[in-house]
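Can you read through this structure? Questions will come right after.
Here the complex is missing one protein chain, while the rest keep their positions.
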Amino acid sequence: MDKLRELENEVRLGRLSRRSFLARASALGIAGAAGVPLISERAMASSPSVGGQFRIGIGSGSSSDSMDPGTITDTYMQVVNYGLRNNLTEVTPDGELIGELAESFEASEDARSWTFRLRDGVEFHNGKTLDANDVVETMNHHRGEDSESGARQLFDDVDEIVAEDDRTVTFHLSSGNADFPFLMNDYRLTICPVVDGELDLSGNGTGGYILDSFDPGERTTMSRNPNYWKENAAFFETVEVLVMRDSTSRTNALTTGDIDVMNRVAPSSVNLVGRGGNVRVEQTSGNQHYSFPMHVDREPFDDWHVRKAIKLAVDREQLLQTVLSGHGYVGNDHPIGRANRFFHEELPQRQFDPEEARHHLREAGHENLQLTLKVSDAAFVGAVDAGQLMAETMAEAGIDLRVDRVPSDGYWSNVWLEEPFVASYWGGRPTEDWMFTEGYAAGANWNDTNWDNERFNELLREARAELDEDRRREMYHEMQELVHDDGGSLIPIFANYIMGLSDEVQHGEMANNWDLDGLKCLERWWFA
Amino acid sequence: MARIAVLIAQRLGLGVLILFAVSLIIMFVVELLPGDTCQELMGQGATPQTLQACRAALGLDDPMHERYLSWLGGMLTGDMGISLANQRPIDELVIRRILNTFFLAGIAAAIAVPLSLMLGILAAMYRNSIFDRIVNVSTLTSISFPEFFVAYILIFIFAVELGMFPSVSNVHADMAFQERLYRSLLPALSLTLVITAHMMRMTRATIVNLMASPYIEMARLKGIRGMRIITYHALPNAFAPIINVITLNLAYLIVGVVVVEVVFVYPGLGQLLVDAVSNRDMPLVQAGALMFAAVYVLLNLFADIVSIISNPRLLHPR
Partner (left out) sequence: MKLLEQAPLSAKFGMAIIVVYVIAAVFAPILAPYPQRAIVGSQFEAISAAHWLGTDHLGRDMLSRLIYAARNTVGIAVAATALTFLFGCMLGFLAATIGGWGDQLLSRAADTILAIPTLIFALMLLTVFGTALPVLVLVIGFLESPKVFRIARSSAMNVVVMDFVEAARLRGEGVGWIMRRELLPNVMAPLVAEFGLRFCFVFLMISALSFLGLGIQPPLADWGAMVRETAQLISFGVPTPLIPAFAIALLTIAVNFVVDWFLYKQSGLKEERA
């Protein structure tokens, strides 16, 4: 039974999908059926009921926010957007991809064209019925020469989008992509209606809530959509989403009952938040990770030994305990997390080894290596602290690391990608292909290490079009090994999503692909 | 009085010049900042293609002076333009926020100014007494604490422990006046603690200084005592420096309060300006900065007039 508990924990922490839990549980001789209620114990505590005013404080958001989904960059607008609108596909809490506005979807044999069949009779908030034209126009908003959408590069391989009939849309790709339906789950690709020949970006969607007011950088209010097509979803009467950027303010507001839910609990205060009466802390552990990319085309990082030495000279456990107060797990210098399908569990964990690091520095002829690391808490909260901790452990390996804190303002535009050694943050991606294509493929816009590995690039192309699960798994494992060994990114820790909830708030099994139950807390959660 | 009217007219004219100078400085500094609106908006999501499209759409490729002149042209005709970041009209964004800021500053000033004058005068009268010491030590302690920390302490005491006030002050348009006032009290109190010491100590120092001057000594010799000396003889002459300090602190209340706004989630001008700067949203930074500058110029004019009335010799210095 202890083994079962362990597995159960693994599920909670997101290391195991529910399905593999069931598989392993039955391997232990426990019937699958017996396992399910164990996991859902908490979830079943109360069945969803409609009502109440839900107030949530989110640690991001800016007065520059807009209702155009193409401009969304952070959790605040992501949550608001998922209250108002839906995607074509949805990732369920146990990580499975299902149709959302699409009733079904299928690929041609070479995975080069994908056809989505839309649900019948779905209505937008203004009463318009969803049709294929809305989908085509929405997608076109994000692609093409003039598009300013952040999702634009997702469409690089899309040649044509065709409305076959009122309820059928086909995407024709220039090369095969087995994971294409996952892309349709991107938080920016939510469907907007065409009104009078123009795409309506005012917040009118098919979602569970209707927009009442929107003050960027302040608050957004919505009320329940009585006509919501999805059954058993969107339980709150009204919703108020607040921008609360200071984590102490959020914690205070949660404690005093001024809000019902907060995200981004400061890791160091997790134990203290849980202490105060009617409040609890919940965590999911997904693919969100903190990294320190080095430009492999620049001195001294062009030397494999130097990269290796740097990766060995970091005490990951200490970083995890200090920066995240243990609320996360150590990384293995590749960006694939435990919530990904093809996470490489057998890859040996890289440990802190100053002696080995010294050895590699000697090999490289850099015995007195001096480096400058540019950090800012804009990269991730605790980046400046992480830099200071790394400076201490690197000193043990003979590396003199100077930590240069640069202003948060402009960090992503002027420091990241520009400077050779910086702190960075990745929200993680639901598929291996997506993650690697965006951040590790040669020439990718966000390849923050300028890494260009021939074998890796070749595998990436092949795996994308490969439909056989086992062969794909092998390929993605090899790619993780390549990044781990040769890549330019030091990835010491994966961070949990830590949320604070009032005891009134209930939910089912929580998704770990994004913060706040896959960003869908508004439609998935309810009051007891 | 006619001279004062001329002076006011002169000052208003100069005020316009100052606003112009401010807008030039803001333009140069924002231009010097690394990055532009498009890069900031897209952040990690920027790609060369999307950046190009965005810059073309916002007209960021035009030379600086052209953008400035077209902005200035709009401003002179009363059109503040639209925010580069989210295409909303700027007057809509700024006016609501600045009214919120005035509201908060008003409450804080209504508490802090009389309080610090009173404490300052009393401390001067009873200088070196226990009362003087206590007032000094407590106000000095309160300003020594960084303002976010003062705010956290007040929240801890009044919201978390006592439950008397809410811990967030997210006032909004459809809120009744009483509710608004109630929600704004804690941030106003934090600001009061931050500015009282400065005004109180200036009042005290000025009055102490004046009390030593010959004409007060004379009054004292004539047998005039206590409060009367201060209100009739010392205060009028102490006005100039005190009003100056009050002006500085009121100006601080208008836009120095970013930190308090963030902690209390109060939708004021400060946070909007910080966002605007980090988005390189030139028209919005200009509008916010000019609003502040205009308030500042008017406050100053007021301070100068009061100083002159209290000491008419200032009108003809030679």
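For reference, chains read A and B in written order, and residue numbers begin at 1 within each chain.
Just so it is clear, a contact is a pair of C-beta atoms (placed from the backbone, for glycine too) under 8 Å apart; a residue touches a chain by one contact, two chains touch by 3 or more.
Note that this is a predicted model, so its numbers are computed, not measured.
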Write out, one label after another, the shown chains that touch the chain missing from the document.
-> A, B
Residue touching the undisplayed chain, where the options are A:Asp303, A:Asp404 or A:Glu504 | A:Asp404
Contact residue for the chain not shown (choose from A:Thr168, A:Ser202, A:Gln388 or A:Asn457) = A:Gln388
State which residues belonging to chain A touch the missing partner chain.
-> 247-248, 251-252, 255, 266, 268-269, 272, 275-276, 321-322, 325, 376-378, 384-385, 387-389, 391-392, 403-410
Where chain B meets the left-out chain, the residues are 14, 17-19, 21-22, 25-26, 29-30, 32-34, 127-128, 133, 136-137, 140-141, 143-149, 152-153, 155-156, 160-161, 197-198, 201-202, 204-206, 208-209, 211-214, 217, 240-241, 244-245, 248, 251-252, 254-256, 258-259, 262, 270, 273-274, 277, 288-289, 292-293, 296-297, 300, 307, 311, 313-314, 317-318
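Definition applied: only the chains that are shown with their structure count from here on.
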For the complex, which residues does chain A have touching chain B?
-> 57, 62-66, 71, 73, 145-150, 152-153, 215-219, 242-246, 248-249, 252-253, 255-256, 258-259, 408-410, 412-414, 416, 445-446
Would you mind writing out the residues of chain B in touch with chain A in their complex?
-> 33-35, 38-50, 53-54, 57, 83, 85-88, 93, 148, 152, 155-156, 159-160, 163, 166-168, 170, 172, 262-265, 267, 271-272, 275-279, 281
